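Every protein chain of the complex appears in place save one, which is left out.
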Amino acid sequence: MRELGIGLIGTGFMGRAHALAFRNVSAAFELPFTIRLAALADANPTRAQACAQAWGFEQAYADWQHLIDDPKVDLIAITTPNHLHYPMAMAAIAAGKPVYCEKPLSVSLEQANAMHLAARNAGLVTRVGYNYQHNPIIGLARELILSGELGEIVSFQGEFSEDFMADPASPWSWRCEAGHAGGALADLGSHLLAMARYLLGEVEAVCAQLQTVHGQRPATAGSQELRAIAVDDQVHALLRFTRGASGTFSSSWLKHGYKNHLSFEISGTRGTLSFDQERLNELRLCRVGQEGFQRLLAGPNLPGYAAFSPAAGHQLGYNELKTLEVHELIMALAGQGQTGTDFEQAFEVERLATAIRLAAREERWVKVSEV
Amino acid sequence: MRELGIGLIGTGFMGRAHALAFRNVSAAFELPFTIRLAALADANPTRAQACAQAWGFEQAYADWQHLIDDPKVDLIAITTPNHLHYPMAMAAIAAGKPVYCEKPLSVSLEQANAMHLAARNAGLVTRVGYNYQHNPIIGLARELILSGELGEIVSFQGEFSEDFMADPASPWSWRCEAGHAGGALADLGSHLLAMARYLLGEVEAVCAQLQTVHGQRPATAGSQELRAIAVDDQVHALLRFTRGASGTFSSSWLKHGYKNHLSFEISGTRGTLSFDQERLNELRLCRVGQEGFQRLLAGPNLPGYAAFSPAAGHQLGYNELKTLEVHELIMALAGQGQTGTDFEQAFEVERLATAIRLAAREERWVKVSEV
Amino acid sequence: MRELGIGLIGTGFMGRAHALAFRNVSAAFELPFTIRLAALADANPTRAQACAQAWGFEQAYADWQHLIDDPKVDLIAITTPNHLHYPMAMAAIAAGKPVYCEKPLSVSLEQANAMHLAARNAGLVTRVGYNYQHNPIIGLARELILSGELGEIVSFQGEFSEDFMADPASPWSWRCEAGHAGGALADLGSHLLAMARYLLGEVEAVCAQLQTVHGQRPATAGSQELRAIAVDDQVHALLRFTRGASGTFSSSWLKHGYKNHLSFEISGTRGTLSFDQERLNELRLCRVGQEGFQRLLAGPNLPGYAAFSPAAGHQLGYNELKTLEVHELIMALAGQGQTGTDFEQAFEVERLATAIRLAAREERWVKVSEV
Partner (left out) sequence: MRELGIGLIGTGFMGRAHALAFRNVSAAFELPFTIRLAALADANPTRAQACAQAWGFEQAYADWQHLIDDPKVDLIAITTPNHLHYPMAMAAIAAGKPVYCEKPLSVSLEQANAMHLAARNAGLVTRVGYNYQHNPIIGLARELILSGELGEIVSFQGEFSEDFMADPASPWSWRCEAGHAGGALADLGSHLLAMARYLLGEVEAVCAQLQTVHGQRPATAGSQELRAIAVDDQVHALLRFTRGASGTFSSSWLKHGYKNHLSFEISGTRGTLSFDQERLNELRLCRVGQEGFQRLLAGPNLPGYAAFSPAAGHQLGYNELKTLEVHELIMALAGQGQTGTDFEQAFEVERLATAIRLAAREERWVKVSEV
């Protein structure tokens, strides 16, 4: 069996999530490759070294280009801040290596476009970390929709809200910069846009309003110095899907009470389903003729779930969604492509977010094809 | 103590709800009037007679004009189909009698305007049956908002969905006619628009999309004959409030699983609250600094609740919201006006609904002041 | 149509609830009698007078015996503190008048026994106010059980907890006296015991533990004087039903967070249902073969609900359960007896509570037939 050498760039929250996923995937699934944790890069060489040892990577690099050039490395995983996605992914593509990049794809639509075209021209498999799609119960939701079991889909209502910027004393960070794909829409909303497209297909047109609630934040935690903030704290939009459904979309990073409220409700002529990432193992479903909503708990009837547990109700965690994402990527590398979000789809997500911003700025409906 | 003679027109669902409310209000509250159930009108004289006896009205009329003219009648309550609101209310006003009319106020913005101007010119107290506002826990929500306890309000997300038209075999009725204030927006959505205005004040501008999902319905239950339907089955809109908040608004009468899902979530810089009419005695609330949402159950700390029960958790029902509405109306008649929706406010609700329809038709943002 | 003259004793919380119910019942139902609010008694003549006027009773009495003797009064409704139930009910029975008494039936098993025997000997209709049984959704639960739709019932788990005595500074009241049917078991638990028997039939044997958590309470609110408390603050018990099911029973009046948590879960070989009075319009149900629990909302398919609303999801309130109870009583007076709890059944509830106390005291299983 061929080896697949993993090269991981970044050692933050998402770096570790990737490392855990690559370590777990072969215990959870039969794979067409032997996974080799070949190399880990972090600009800080001490941290690179320490994490490589803790997470089981053979080699540590301070320079990510060296990791890309390492012949043991077959796949490049990028988990750095957003503005580094572009140079790293382009270098990986130039080196002829498939790329697995965290979301959002980049910090501008132009970059995203260049990235997906470069990958297409190079004929390389790419994936972007919209991990919530890999939840087995989301797979069930998609199947209910695509099979027609919910009838013609007529409505989508989605929201992704958290509260981590609710405190006006929460300081500035790169997430507060438009040039770094900051703001609630890019940081959180893009997950929900990707999800909406994953479940219901393309969005044709949008109308939107964005708001910056706290126009200034401390430069650093506790600092008296204030920095002006230009990115959106919250967004509300209307969506019109190509297949006919219409709906609403909201995102906020300052909504008290929510921690990971990626939620949606989708209704069709034969049923309604709803989901909330804060209870990621559950789906609420009402089929035509049923007396009321029922709560479905994920179980081993769902393939991705069975990989981790033979018993319903045992529940998957966030990190296992990442393992499922990595599994799909590995299968795609073996030519057994499935449903993951590649650079082209991720570019379309960025395009949709750009259309939302334009619609808000110009206070009008915008066709996604305009941007 | 002066008597207040009630004249009720209509004996359907809402007619009985009014009758129950007028019967109960003096047992629940100390009132400035003695309530006298003076007269009941229904076009069908047998039914008028039977209901008058069952509900305790002294006199039955088949002709509503006679009821209005009856000197024992001091207050006219109108619970007939929407297209009759206008002639009845105008006749009552002409007779110098205050009017309590079911929602929506009328079947056209012109009528609504004429009604509120006539009432204003006559200096008469009027009320429209947006009963959900009279829920004591809604009163608490409003107080939390107006007192500033939730900080600056930045977001509103509201939905009123039911499923009573979900079945494509649900037949045509007058509710399916635009000329009778039919469609999901007028029939259900107007409740939510009134609620949004009640809680957050005026809406400045809207953008919207309406959809007719089932373009034909049987002329009558089980009939082969189909009638074309032009009114909306669902609506999604963006709202921009004058005080600065923005948000979404949805309504559907064909969403499987919902029976009375008038729901909203309102967030401010110091907290979030949410409500669902399907659990009308509860409020979910997260104040700044709290660990998570808490569930508040209505109790006798809320004045309207205490009128019915001295113990928390005993729960009010739909009909008691009507009694609370009637109580507010009676106090207004005694010059102790409170917060009920009068013809002018109800006209503003219609205006907002009209703006939503215009925004959908012309696919653009519409200022409410345009219509 | 014959008149039915109502004589109501007591003007507290339950007095008003009875008054509202008698006022509403003829608007909600077609009745075999014309209801006449004949007389109201309260030891305080001013209060008797004021309440009679507010609630629409023709006559006020300070002496309840006069009310019983009044020939206009056909039915005696008793809503006084528990220790007065016995003399009042016995006097009513002696006068040959049917009795509708609040729960618990009396303050000792001997009294309860005497009351039910007297009523039986007199051949009089009696009812006791276990109003939670009259919830239409409880009717549905009972039907699901009795029809066999849940298979053989194997388990019952019930709890009735509130928090109104949770504060150790909550003062002594007559509810703290064993001789007045005080304590969590008598005050709250008896409702749940009645419910268990209503749904699953007789209990054969019990085992239990009672606890007095706060052995002293202020004599009055804010007082320094402490009074010793002997009654139970909480009870836990095992129940063995004659038909074969087994289960648990708990009650507390000092459990933080609960306001009216009369709840139970019943499971059989073909399904599970659960209910919580804090959401009285809902039933959770999982039938064999279903994917998960579904939430049923009360609607007009349930007869008692339809009397108040033609639309699902509008929700009944606590007071309407009382109206439903009164309706059942009135039908029983017309010989169309249904399922209400009469003095004999209420005596059996007391017997069961007595067995629980004995089992706790002697730390052993007790057959209900022992007491």
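Labels A, B and C are assigned to the chains in the order they are written; within every chain, residues are numbered from 1.
Following the convention adopted for this analysis, contacts are C-beta pairs under 8 Å (C-beta built on N, C-alpha and C of every residue); 3 or more make two chains touch, one makes a residue touch a chain.
On a predicted model such as this, the values are computed, not experimentally measured, just so you know.
S.K.: Out of A:217, A:236 or A:261, which residue would touch the omitted chain in the full complex?
M.R.: The missing chain is touched by A:261.
S.K.: Using the document's definition of touch, tell me which of C:21, C:101 or C:237 contacts the absent chain.
M.R.: C:237
S.K.: Using the touch definition up top, pick the residue from A:47, A:142, A:214 or A:279 that touches the left-out chain.
M.R.: A:279
S.K.: Can you tell me which of C:104, C:129, C:292 or C:340 touches the chain that was removed from the display?
M.R.: Of the candidates C:104, C:129, C:292 or C:340, C:292 is in touch with the missing chain.
S.K.: For the chain left out of this view, which of C:5, C:189, C:271 or C:340 touches it?
M.R.: Residue touching the absent chain, from the options given: C:271.
S.K.: Of the residues in chain A, which ones touch the absent chain?
M.R.: Counting only chain A, the missing chain is touched by 13, 16-17, 19-20, 23-24, 26-28, 30, 54-56, 162, 164, 258-261, 277-280, 297, 299, 308-320.
S.K.: Which residue numbers on chain B touch the omitted chain?
M.R.: On the chain B side, contact with the omitted chain comes from 285, 290-297.
S.K.: Please output the residues of chain C touching the missing chain, sorted low to high.
M.R.: These residues touch the chain not displayed: 152, 154-155, 157, 159, 166-168, 207-209, 211, 213-214, 233-234, 236-238, 240, 246-248, 250, 252, 254-258, 267, 269-272, 286-288, 290, 292-293, 363-365.
Definition applied: only the chains that are shown with their structure count from here on.
S.K.: For the sequence-identical pair chain B and chain C, what is the superposition rotation angle on Cα atoms, to the nearest 5 degrees?
M.R.: Superposing the C-alpha atoms of chain B on chain C needs a rotation of 180 degrees.
S.K.: Need the CA-centroid distance for the pair chain A / chain C, whole Å please.
M.R.: Taking the average C-alpha coordinate of chain A and of chain C, the gap between them is 55 Å.
S.K.: Distance from the CA centroid of chain B to that of chain C, rounded to the nearest Å?
M.R.: 35
S.K.: Can you list every residue of chain A that touches 2 or more other chains, as numbers and ranges?
M.R.: 290, 292-293
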